[in-house]
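With one protein chain withheld, the remaining protein chains of the complex are depicted in position.
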Amino acid sequence: MTDSLVRLRGALREFARDRDWDQFHSPRNLATALSVEAAELLEPFQWLTDEQSRNLQPAARAAVEQEIADVLLYLVRLADKLGVDLEQAAFAKIARNEGKYPVEKARGSSRKYDEL
Amino acid sequence: MTDSLVRLRGALREFARDRDWDQFHSPRNLATALSVEAAELLEPFQWLTDEQSRNLQPAARAAVEQEIADVLLYLVRLADKLGVDLEQAAFAKIARNEGKYPVEKARGSSRKYDEL
Amino acid sequence: MTDSLVRLRGALREFARDRDWDQFHSPRNLATALSVEAAELLEPFQWLTDEQSRNLQPAARAAVEQEIADVLLYLVRLADKLGVDLEQAAFAKIARNEGKYPVEKARGSSRKYDEL
Partner (left out) sequence: MTDSLVRLRGALREFARDRDWDQFHSPRNLATALSVEAAELLEPFQWLTDEQSRNLQPAARAAVEQEIADVLLYLVRLADKLGVDLEQAAFAKIARNEGKYPVEKARGSSRKYDEL
């Protein structure tokens, strides 16, 4: 079966084409919208403790799920417009992070790689 | 073959477990980190015109690709911690958006659904 | 003596005029830059506990101070471009918040006004 990220890309292309929205979907506009959605996703967490954030009320969790979806949709769309292969970029980043955060140095620390 | 989002989730679980990082990965912390990465993704676009953003220089495009990957990694991780099925949430959101933005009303307009 | 916000506005007007930067300072661009700076201000806090955030190391505190300044500079500039009187807008907002968060209902609660 076709991969989910590829199917999402196709569905969003069709969605935009049907509405003649490609004119609005410059990378700049999409990056801006993505950033706004990421803040909407952060909003319900802003006064919660870490512990509370692990136990969201059903209404908050449902709202968060929709914001997560919004971020993914803009991300897929932005990657498409820039010709970025999301899957490949993500796995390449994990490989890079393995180099920056070797297990023996990074274990149990939240410090940045240049402060380890 | 296993879907890319499922494989990413698995790779990130292993990455965190190897480093004992689950203690830092509260939903609140992950939502915060995601928001910071989204702004880093926006940063290279901030003084560009729409047209310039469609024709990034190679160095800028490579940087943007890495920031896109960072956003996806935190998004996959946050969804995992909240038990959100990313693929299902994304397609459910597209279906909802089809209801909010009917083709005949939304065509060629960048207005919000409640202002169409 | 002239108020600090008025002096900042004047200094930033001069800074932009000397560099012929008014062409870049559309409200949209300034709001984008401000949002990017706000995320840079958030970045050093992202893995800290509340308690740690109250006791920043000197290097972190100095970095945070500069990011706070960046946010204020873009905010003063954006308000100027939109003809917003920052001081008046801020005190008007406090008055509005007093109505939304009456002392007797809001005491000790971090809930939003529509959930009190």
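Letters A, B and C mark the chains as written, and numbering starts fresh at 1 in each.
We adopt the following convention: a contact is a pair of C-beta atoms (placed from the backbone, for glycine too) under 8 Å apart; a residue touches a chain by one contact, two chains touch by 3 or more.
The structure displayed is predicted, hence computed values, not measured ones.
S.K.: Out of A:L5, A:A39 or A:L86, which is the one that touches the chain we can't see?
M.R.: Here the residue in touch with the unshown chain is A:A39.
S.K.: Name, in rising order, the residues on subunit B that touch the hidden chain in the full complex.
M.R.: Residue positions of subunit B that touch the missing chain: 32, 35, 39, 47, 49-50, 110.
S.K.: Even though one chain is hidden, which residues of subunit A still touch it in the full complex?
M.R.: Considering the whole complex, subunit A reaches the absent chain at 24, 29, 32-33, 35-36, 38-40, 42-43, 45-47.
S.K.: For subunit C, which residues touch the unseen chain?
M.R.: 3-5, 8, 11-12, 15, 18-21, 23-24, 26-29, 31-32, 34-35, 37-39, 41-42, 45, 48-54, 56, 61, 64-66, 68-73, 75-76, 78-79, 81-82, 84, 86-87, 89-94, 96-98, 101, 103, 106-108, 110
What we mean here is this: only the chains that are shown with their structure count from here on.
S.K.: Determine the centre-to-centre distance between subunit A and subunit C, using the mean Cα coordinates as centres, and give it in whole Å.
M.R.: 26
S.K.: For subunit A, what residues touch not just one other chain but two or more?
M.R.: Touching at least two other chains: 32, 35, 39, 49-50, 110.
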